[in-house]
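The complex appears here minus one protein chain, its other protein chains still in place.
Going by the order they are written in, the chains are A and B; count residues from 1 in each one.
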Amino acid sequence: MIVRLAMRYRLAPVALVAAIVILLPLLFPSAYYYRVGALVFIFAFAAVGLNLLMGFAGQVSLGHAGFLGVGAYAVAIGPAYLGIPSWFGIVAGAVLSALIAFVVGRPILRLKGHYLAVATLGFGVLIAIVLSNEAGWTGGPDGMSVSRLVLFGWRVSGADTWYWVAAVTLLTGMVLAYNLIGSPTGRALRAIHDSEVAARVLGVEIARKKLTIFVISAVYASVAGSYLALFNGHITPDVAGFLRSVELVAMVVLGGMGSIAGSVVGAAVLVVLPQTFTALHDYEHLALGLVIMAFMIFLRQGIVPAMVQWRTT
Amino acid sequence: MAEFLQFFFSGLTVGAVYALVALGFTLIYNASEVINFAQGEFVMLGGMGTVFLALAGVPLPLAALVAVIIAVAVGVALHRLAIEPAGDAGVVNLIIITIGASIFLRGVAQVVFDKRFHSLPHLFGAEPLRIGGAAILPQSLVVLAGAAIIVFLLWLFIDRTLVGKAVIATAANRLAARLVGINTSRVVGLSFAVSAAIGALAGILITPLTLTSYDVGTLLALKGFAAAMLGGIGSPMGAVLGGLLLGMLEAFSAGYLSSSYKEAVAFLVILGVLLAMPNGLLGRAKVERV
Partner (left out) sequence: MRLAKFAFLSAMGAAFALASVSSVSAQVKIGAVLSVTGPASFLGDPEKKTLEIYVAAINAKGGVNGQKLQLIVYDDGGDANNARTFATRLIEEDKVVAMVGGTTTGSTMAMIPAFEEAQIPFISLAGAVQIIQPVRKWVFKTPHTDTMACEKIFADIKRRKLSKVALISGSGGFDKSMQAECVKVAPAAGITIVHQESYGPRDTDMTPQLTNIKGKADVQAVINPGFGQGPAIVTRNYRQLGITLPLYQSHGVASKQFIELAGPAAEGVRLPAAALLVADKLPAGDRQKPVVQSYQKTYEEKTKEPVSTFGGHAYDGLMIVVEAAQRAKSWDRAKVRDEIEKTKGFVGTGGIVNMSPTDHLGLDLSAFRMLEIQKGDWTLVPESGS
């Protein structure tokens, strides 16, 4: 009974997001809104993956945009130079990201706290440098164009199409994330988050669990990167930059670490805010910085956990 | 040999810049375990503040002094209005707050100042000193000396004053420090003030070499952070060592390997060092309490 309730409760956020996804377009006056919506879903997808790492395994990554970059350039370079179809590029990017995460994660995840932060930061910067320098493959800092995604003869293009594609992918990603949290691995992760020493005493294989989740979160980021590249039709190394990594972390923390729905809200806030702040012209960045600080000071557990708490008290 | 010496001088120059920025990270970290990503903005405030006050007709030494005071005020405000109200929020939250602060300060700077690049005159002229076929600018030595003096003063402050002891006590165990009657909030506030002053001073010293603009802080903070971690966060000597090492790495890999991959080489070495020494070169290991 309790289990079933928990199941239902955990999937409630997915149902809520799904309802919003379906109803939102009724309010959309133009394709621009579809574009912003699709961007929210794509970044939310990456943030959900990063949240698994940060919120549940308690590991910070300041280089996750590096995996966005791998995914993005996989769908750009694959079809352009290797003749593979775009959809396979997504898969190839995800596999490549998983491999990189597996190889890099092993040593890096032994580091703790800020040392892990700087190591992941360095890793992200490395990927951005390679993407920017290997102009023969990547087009350099000006980037390269990306051919459209074709699925079973269906050409995926247009902001409204991508809105639905990204939404379905995000919902799938959320369900998978909730399943993972509910699994034994998820419970072990939370134990690591609370206290590594205690978890080790209980016989949790910390290193392996951390690595698993790092690989999974890399795959999430990679798929998001592929989507972004296919959606935009042109990709530049900015996608893998340090600022993008920071943005992803901010999405997770703003929405609430450990809250899957929170990552969606965090992504929505950070994608939509700059669009509304354009009205402030020169004061745009000033306002953005203030809002981020205010959120973190007044809703320190993150938006969604704070809302849940407010409702239950 | 002349080439080697020139690369060495370049590494020294750039390294001294990184060292000064890294020093700012260590103090705040020591007192509060916060990595302050707005540290680069203190550097910017020092440089840009001096430039604009000088443009307004304020004599240069006074302009520099006022710029440092402004940065200190901003540092104290950052602590009072953003860090302290956040209370016991997690470390990552505090990092995001400082990132928000850095976006905010850059946003203010682009309105108050402008978006162009600016420079300041060299303290002892721009004529390079020629040593063994290589050339170094006197200002590089000024920056280096500045870093040395700041480290010495920091050591005096932390080791020889009661307030300094309070900083150490706060860093070691905040609750225990509070129990023995230390106003930990004031200690952390003080660390923000001193870090801001160090950052602003760094900004003034390096501007003749590196030029400055409203957004100079972002990359400096990134490099300074990396340098501080390389040396072992929390150790002033480590910060200087990390900074100089990072500068040297970039200069020598640009000189001998590939200039387009010099940053990659630097970060690879940082990764390598951290894997071998998970607490940086001079950092202390932290034991997780259960």
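Simple rule for what comes next: contacts are C-beta pairs under 8 Å (C-beta built on N, C-alpha and C of every residue); 3 or more make two chains touch, one makes a residue touch a chain.
Since the structure is predicted, the reported quantities are computational estimates derived from the model, not experimental observations.
A.B. asks: Out of B:N36, B:T98, B:T170 or B:S213, which touches the unshown chain?
C.D. replies: That would be B:S213, which touches the missing chain.
A.B. asks: Can you tell me which of B:L65, B:A135, B:I168 or B:M237 touches the chain that was removed from the display?
C.D. replies: Of these options, the touching residue for the absent chain is B:A135.
A.B. asks: Based on the whole complex, identify which of A:Q59, A:S97, A:T120 or A:N133 touches the chain you can't see.
C.D. replies: Touching the chain that is not displayed is residue A:N133.
A.B. asks: Suppose we count only contacts with the excluded chain; which residues of chain B make the list?
C.D. replies: Residue positions of chain B that touch the missing chain: 3, 6-7, 9-10, 13-14, 17, 110, 114-119, 126, 128, 135, 137, 206, 209-211, 213, 215-216, 219-220, 251-252, 254-255, 259-260, 262-263.
A.B. asks: So which bits of chain A touch the chain we can't see?
C.D. replies: 23, 26-32, 35-36, 39, 132-133, 135, 140-143, 145, 159, 228, 232-236, 238-239, 274-275, 278, 281, 284-285
Operating definition for what follows: only the chains that are shown with their structure count from here on.
A.B. asks: Could you please state the distance in Å, as a whole number, between where the Cα atoms of chain A are centred and where those of chain B are centred?
C.D. replies: For chain A versus chain B, the centre distance works out to 31 Å.
A.B. asks: Please give the residue numbers of chain B that touch chain A in the complex, ascending.
C.D. replies: 29, 35, 82, 85-87, 89-97, 99-108, 110-111, 218, 222, 225-226, 229-230, 233, 260-261, 263-264, 267-268, 270-271, 274-275, 278-280, 286, 288, 290
A.B. asks: Going by the contact rule at the top, pick out the chain A residues touching chain B in the complex.
C.D. replies: Residues 54, 60, 107-108, 110-115, 117-119, 121-123, 125-126, 129-130, 133, 195-198, 242-243, 246, 249-250, 253-254, 257, 282-293, 296-297, 300.
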